[in-house]
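Shown here: the complex without one of its protein chains, the others still in place.
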Amino acid sequence: MEFPHVQRPDPTVHQRVPDGSATFGFLKSAQAWRRMFAEAWGTFLLVVVAAGADVVGAQSGGAISLGMKVVAPGMMVMAVIYFMGTVSGAHLNPAVTLAFAARRNFPWSRVPGYLVAQTVGGIAAASFLRAMFGTLGLLGATTPGAGVGDLRALVMEVLLTTGLVSTILGTASGARNIGSNAALAVGGYIALAGLWAAPISGASMNPVRSFAPDLLRGDLTTTWIYVVGPLLGGMIAVGFEWILKGKPTEAGALAAQGELK
Amino acid sequence: MEFPHVQRPDPTVHQRVPDGSATFGFLKSAQAWRRMFAEAWGTFLLVVVAAGADVVGAQSGGAISLGMKVVAPGMMVMAVIYFMGTVSGAHLNPAVTLAFAARRNFPWSRVPGYLVAQTVGGIAAASFLRAMFGTLGLLGATTPGAGVGDLRALVMEVLLTTGLVSTILGTASGARNIGSNAALAVGGYIALAGLWAAPISGASMNPVRSFAPDLLRGDLTTTWIYVVGPLLGGMIAVGFEWILKGKPTEAGALAAQGELK
Amino acid sequence: MEFPHVQRPDPTVHQRVPDGSATFGFLKSAQAWRRMFAEAWGTFLLVVVAAGADVVGAQSGGAISLGMKVVAPGMMVMAVIYFMGTVSGAHLNPAVTLAFAARRNFPWSRVPGYLVAQTVGGIAAASFLRAMFGTLGLLGATTPGAGVGDLRALVMEVLLTTGLVSTILGTASGARNIGSNAALAVGGYIALAGLWAAPISGASMNPVRSFAPDLLRGDLTTTWIYVVGPLLGGMIAVGFEWILKGKPTEAGALAAQGELK
Partner (left out) sequence: MEFPHVQRPDPTVHQRVPDGSATFGFLKSAQAWRRMFAEAWGTFLLVVVAAGADVVGAQSGGAISLGMKVVAPGMMVMAVIYFMGTVSGAHLNPAVTLAFAARRNFPWSRVPGYLVAQTVGGIAAASFLRAMFGTLGLLGATTPGAGVGDLRALVMEVLLTTGLVSTILGTASGARNIGSNAALAVGGYIALAGLWAAPISGASMNPVRSFAPDLLRGDLTTTWIYVVGPLLGGMIAVGFEWILKGKPTEAGALAAQGELK
């Protein structure tokens, strides 16, 4: 059987336009939209699962246990890395995008676009949940646990995100050795962080995952914890990665940027 | 030690018949039966696990928790992809077969055979469960959760299947990079979809998985939700894949069709 | 830094004895003991985990949930395949050894030794548990669930083992494609079989895993179910593998026999 239309990804525009430099510009622009779409769709999936598990739990009278709630988003990130990590790097998290940039694996010029795409994806997910279920379960918001207080929640978010970004940077830089199992390490870390620490701070580790439900439920009181904590933890992990691995590697840049040309 | 009888898969008929073209026709026919058997046996296993967990849970007075029920079918699909993905592509789901065809990774001419084999496998699984346990636990049927309603269940099936088929198409197209870990991504996605969303719609994502128990218990009232939702979600995912990856790839065709010649 | 003593596995006796043929005989004999030890130690670990989870659950007043009990042995088999699959093939189960032989991936002449080693390992595990905890929790015996009856338990063991041996034979024959992820498929299958079906028959799928606790607790009434069921299921899976893959492959023989020369 023949598939005459099957070929490797290559925008057809390239062959239609005689002017090479213009084609290249168009090409880059098409790829940029691809990356934006990937980050938005991937972050939508992450937030709809992470926040949605709380919402569905509330809607169903407690059918979703804490263990189920925290494992599901980790597996979602694993799947997203597998199905579109080569498109955008599958950051899905401003703390990750900024850490990759600070680590010099990712160009600062692309950071604003990624943050916008992630925010759009996260807000779309929270909007979907509110349209489906109202503000049940606080729309899956992350808040400091009972008796924990803002400061301890902040410290926990810093620690958890330091571990997460250490895992992400460390597996990215070693891509030659670790290969696609990096998705297992990253997804597994997200799951385990919730397994042991969710009752303290919600184990968000991601400003957009926390901001989107807070915005849609109209309570931004504790959102700052989940912006400051993950960003700070990410920067500490960048420092640790420097100690552990030295200068950034090409493998890390490839993992952070995807493989689109 | 010698194994004179050990060799690579190669139907012996090939050597018995002098007429090459006839042999090739017979060969293709034998491979077609292999694919049919693979889809039927694989779908049997998926449905017997997914529906059976509910049935066994009812039979044992609740020994199977929701978490156990939803993780088991995901692991079953992972195992099936590993043990016979190279034979038939291990679709196990009409929504997947149609999405592969719409994505031009799979020939439309083989679609009817796959749908028949999947339906036969699913009905055999539901028949097995009924013979063993009667119609306990509604034979593992998927239905909208209490207080959910048909429309919200439909929307949830659309969303969940969009994510599933995104994962399947995206890992198939990147087979060169992802290798056999695609089975982990797909199996993991099926598990996580149930972990966060099963109380809403049952997280079927598969017309045959829902139709077979409904047929055997004699209640097809809500079956349409699980036909329309997954098929619609699958088509949305085909569109998303076009945005993310552009034209279909040879790797995707290989993953969708298996490796039999 | 130098490791003058580090080299690839190669019995030193080989260099001490001038007579080549005698050396080779000794070499083969040493490797045979290695395989025996591997099967005994691996089966010990499998049975001590599978039966031990019930015993520890009874000893601790129910601290081990059904989900924990059935997932642990699956992960144990995964780890054993990884750490010594290349030594003996890591069968750990007479139903697997006989299926590999019937599939012509494994020489019949080695079958008796494997069955003895597996039985010794299983009895050692049950003896360890009895010495530590008495016959608490029926020593982890598998028995038909309440209200199930022998026949339905037997049918369930046949079905579950057909799936297990399909997974084992199918991933072994495709070793070139699946690589070491076969351990995930097999370990995952063992876990999922328990997740959905343990209340019916205990999801043993392994004559030694059931015989050893029955022997040590002195009740062999239902042991036959767990001998007949797994052996029958294994043979069905051999037939299925013939349909799916045709003649046995070298990759399958390598997986079944390990890589020792």
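All chains are identified by letter, namely A, B and C, in their written order; residue positions are counted from 1 within each chain.
The rule we apply is simple: a contact is a pair of C-beta atoms (placed from the backbone, for glycine too) under 8 Å apart; a residue touches a chain by one contact, two chains touch by 3 or more.
Only a predicted model underlies this, so the values are computations on that prediction, with no experimental measurement involved.
Colleague: Out of all the chains shown, which come into contact with the hidden one?
Modeller: Those shown chains that the absent chain touches are A, C.
Colleague: In the complete assembly, which of A:Leu184, A:Ala212 or A:Val238 touches the absent chain?
Modeller: If we include the chain that is not displayed, A:Leu184 is the one touching it.
Colleague: Identify the residue among C:Thr142, C:Ser166, C:Asn181 or C:Ser204 that touches the chain left out of the display.
Modeller: Of the candidates C:Thr142, C:Ser166, C:Asn181 or C:Ser204, C:Asn181 is in touch with the missing chain.
Colleague: Just to verify: which one of A:Ile200, A:Leu216 or A:Val238 makes contact with the chain not shown?
Modeller: That would be A:Ile200, which touches the missing chain.
Colleague: Which positions on chain A touch the chain that was left off?
Modeller: Touching the missing chain: residues 65-67, 104-105, 107, 145-148, 152, 155-156, 159, 163, 166-171, 174, 177-179, 181-182, 184-186, 188-189, 191-192, 195-200, 240, 243-250, 252-253.
Colleague: Write the list of chain C residues that the hidden chain touches.
Modeller: Residues touching the hidden chain, for chain C, are 1, 3, 5-12, 33-34, 37-38, 41, 45, 48-49, 52-53, 56, 59-60, 63-65, 67-69, 71-73, 75-76, 78-79, 82-84, 86-87, 128, 132, 179-181, 183-184, 187, 259.
As a convention for this text, only the chains that are shown with their structure count from here on.
Colleague: Classify the inter-chain contact topology: is it line, ring, star, complete, or other?
Modeller: Per interface graph, the chains form a line.
Colleague: Roughly how far apart in rotation are chain A and chain C when fitted on CA atoms, stated in degrees to the nearest 5?
Modeller: The best-fit rotation has an angle of 180 degrees.
Colleague: Averaging over Cα atoms per chain, report the distance between chain A and chain B in Å.
Modeller: Taking the mean C-alpha position of each chain, the two centres sit 28 Å apart.
Colleague: Could you grab the centroid distance between chain A and chain C? Build each centroid from C-alpha atoms only and quote it in angstrom.
Modeller: Spacing between the chain centres: roughly 40 Å.
Colleague: Could you list the positions in chain A whose residues touch two or more of the other chains?
Modeller: Nothing qualifies.
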